[in-house]
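Dropping the structure in here first, questions after.
Apart from one protein chain that is not included, each protein chain of the complex appears where it belongs.
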Amino acid sequence: MSTHSSVHAVNSPLNPTLHHHEEQSFWRKYIFSTDHKVIGIQYGLTSLIFLFFGFTLMMIMRWQLAYPGEAIPFIGKMLGDDRAPDGVMLPEFYNQLGAMHGTIMVFLGVVPLAVGAFGNYIMPLQIGAPDMAFPKLNMMSYWVYFTGGIVMLASFFVPGGAANSGWTSYPPLSDIATTGQTVWLIGMVFLITSSLLGSVNFIVTIVQLRTQGLSFMRLPFFVWAQFVTSFLLLLAFPPLEAAGVLQLMDRVAGTSFFLPSGLVVSGQQLANTGGGSPLLWQHLFWFLAHPEVYVLILPALGIVAEVISNNTRKPIWGYKSLVYAAIFLGFMSFIVWAHHMFLTGMGTAISTFFQTTTMIISIPSVIILSALFISLYGASIRFTTPMLFALAFLPMFGIGGLTGLPLGLAASDIPLHDTYYVIGHFHYVVAPGTIFGLFAGIYYWYPKITGRALNETMGKVHFWGSFVCMNLIFFPMLIQGLAGVSRRLYDGGQQYAHAQGVLHLNVIMSVAAWVMALFQIVFIINFFLSLRTGKKASSNHWEATTLEWSAAPTPPVPHGNFVTIPQVYRGPYEYSVPGQPKDFTPQNEIVKV
Amino acid sequence: MEIPYTISPRPETGLFNAKMGIWLFLASEVMLFGALFTTYILLRVGAPEWPRGELDIPLATLNTAVLISSSITMVMAWASLVMKNFKKYRAYMGATILLGVVFLIIKGFEYSHHFMAGEIPSKNTFFAIYFTLTGLHGLHVIGGMIVNTYFWGPGSKMWKTEPERFTNRIEVAGLYWHFVDLVWIFLFPVLYLL
Partner (left out) sequence: MNSSQAHDVDIKKHVRTYITVFITLLALTLITVAVSYLRLNMTAAIIVALSIAAVKGSLVASYFMHLISEKKAIYATLMLTALFFIVLMCLPIFAHSDPIIYKNVP
């Protein structure tokens, strides 16, 4: 059975895909490319820049939290009087930083890196496909994302500054907020559209373009993770897009979808008709935003599985459990959202429902984490830089997950909701969790993409520095939250009696954040320096079993990825197979019996 | 290397790529309109009173018939291509586009009547959700018509060189168009009759 028997009218002179390999113009080759590898790199570089920018916003916030009311050094005066008169941050500006830090990190940084960059570049290679199912749509997805990013950045420069109602944009506040909120909504429409188009592409590619012999249960776990993630993006994002349109109409067309009747703002009755429901926004927002957090973690879990298997020289323990757990996790993620709304006055019946589903959803997470931990047992571990990040991911994700449990139970959520405990919880999962997984991915796949290896010593410095700093930044947040310090306070809780005992932690956290920036500089230098002077990497630098290493050259063939279409004979993690000469047996290798 | 299954289906799934793609896209559209229907329900249930008789039922009934007719002309356009009759395809596709235009014109009438009576989205939540739901639906109609017009006009050149691929494209466009009809089938009773 040939996979390519009836594709196009091959002899047609109008066949657009006949490869004469005329030299493409610079624009078609590097800017408006339809090649998933170029698009993956575009997503990667863009998202890393946004991650760095979002990190910078946080570093500025952390000055205000550590030293409230003091002028921001170096850049304080440059921010201007409407943001920081005499260099002292205004609360309004603090709110902008907070809302945009969250938005940029989640929607412009982590997801585009995890899905847009890694998913785009690696997934087609791992399934033996020549490209994505819809290359032009892929290109469009990137440019729509890019446009959304520019719109978001532009919001800082409109009168009143950027969005300042939290990344969650709750009405009524967001409905009546400054212009920046409208710009935020427009930016979100672009970003959501990009995500939706991308998710269609990913699902069709994984289902339809798997190479010969690559059944679903022979897929690398990374591909499964991307598959489930794409379904989450496909079905959960549209309600937020609808909600965004409704909020835009409230702000621009005078409707009252989210504004209740009789709302009084600054002593004056609001002119709108009323009759709306602020809780409607919360339902629509969290319907997306809960699955979104699984979008944040799943690709990282996928990367960690790849790196662990490769560096333990063993198959991952419990492949089937991992796959079924990931699918179940994806499904459950759609029916837990109102655990973000326990304090909105919902009745006990519905709260119990959401509390129950939330407890149930912790089960697949534990299964996945356990399988990855058990995979280490009896292993001959290679402590390469990607492996260090993957190993650290495990306990960090464990802390993140465990700290989520009191939040998922309605009763214990009451004192913890909207405190620093929540911020500590979700940052543990995303920062030393997902972002460490993404760093593991960068160190792991850099040799395949560039043909050179990142420097191991600099990598280890980057790792240890980041690991220590991450814990110094986020663990104290759990303590502050338990003490009752609310989130989104522009002075870090200074005015509250109950915060006094834990205020000093603000300084520790801020210093740790600034020190962590220094360790990221090591990474940035390594990233660019190794392009020129890094050790040249072979096609299968890590001696891995999956197709991107064993079947594609380094870097992969510009059009089509593979010299010959790979045929798969076995599962993805056949390391240390007894009786075999090498300690790894690639998926596509023909083994003489 | 070519991308496989752009024309003939992958045996396991029985689908060619674009058909799977459009169904997935339609699934996301179900969630999009679903969120708006949820909004409608929540706002109406929470409202002390809800307007009735503000909308032109006979006109909308006519519009429903128009859209249903455009659905059958659309599927006949595809069927004509399967039967290798390009002239019939063009006739049916042309009819689909024309009926779409009629739908939009009637919608335009409705909207302008409301605007002239001061019934704009900001008047109350009923009109807010009415204009949002029908407006978003209308945008989807316009989008579908742009695609259909392209396939009636310059895009139809592909029939000469890659007839199977072109037939598949019309099938995919048809699926989208039927979905737009399907949304209206629910919109109409919910907004106008209940």
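As written, the chains take the letters A and B, and residue 1 is the first residue of each chain.
In this text, a contact is a pair of C-beta atoms (placed from the backbone, for glycine too) under 8 Å apart; a residue touches a chain by one contact, two chains touch by 3 or more.
For clarity, every value in this text was computed on a predicted model and none was experimentally measured.
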Candidates A:M59, A:L137, A:I176 or A:M346 - the one touching the absent chain: A:M346
Absent-chain contact - pick from A:V111, A:V183, A:L235 or A:A513: A:L235
Touch list for subunit B against the chain that is not drawn: 13-15, 20, 23-24, 27, 30-31, 34-35, 37-38, 41-42, 45-46, 57, 61, 64-65, 68-69, 71-72, 74-76, 79, 82-83, 174-175, 178-179, 181-182, 185-186, 188-190, 192-194
Interface with the undisplayed chain - residues on subunit A: 207, 231, 235, 239, 279-280, 283, 287, 331, 334-335, 338, 341, 344-350, 353
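Assume only the chains that are shown with their structure count from here on.
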Cα-centroid distance, subunit A relative to subunit B, in whole angstrom: 34
Touching residues (chain side subunit B, partner subunit A) in the complex: 1-8, 10-11, 13, 15, 17-18, 20-21, 24-25, 27-29, 31-36, 38-39, 42-43, 46-47, 120-125, 128-129, 132, 136, 161-162, 165
Contacting residues of subunit A [partner subunit B, same complex]: 1, 3-9, 12-15, 17, 129-131, 133-135, 196, 199-201, 203-204, 207-209, 234-239, 241-243, 245-246, 249, 253-257, 272-273, 275-277, 280, 283-284, 287, 559-562, 565
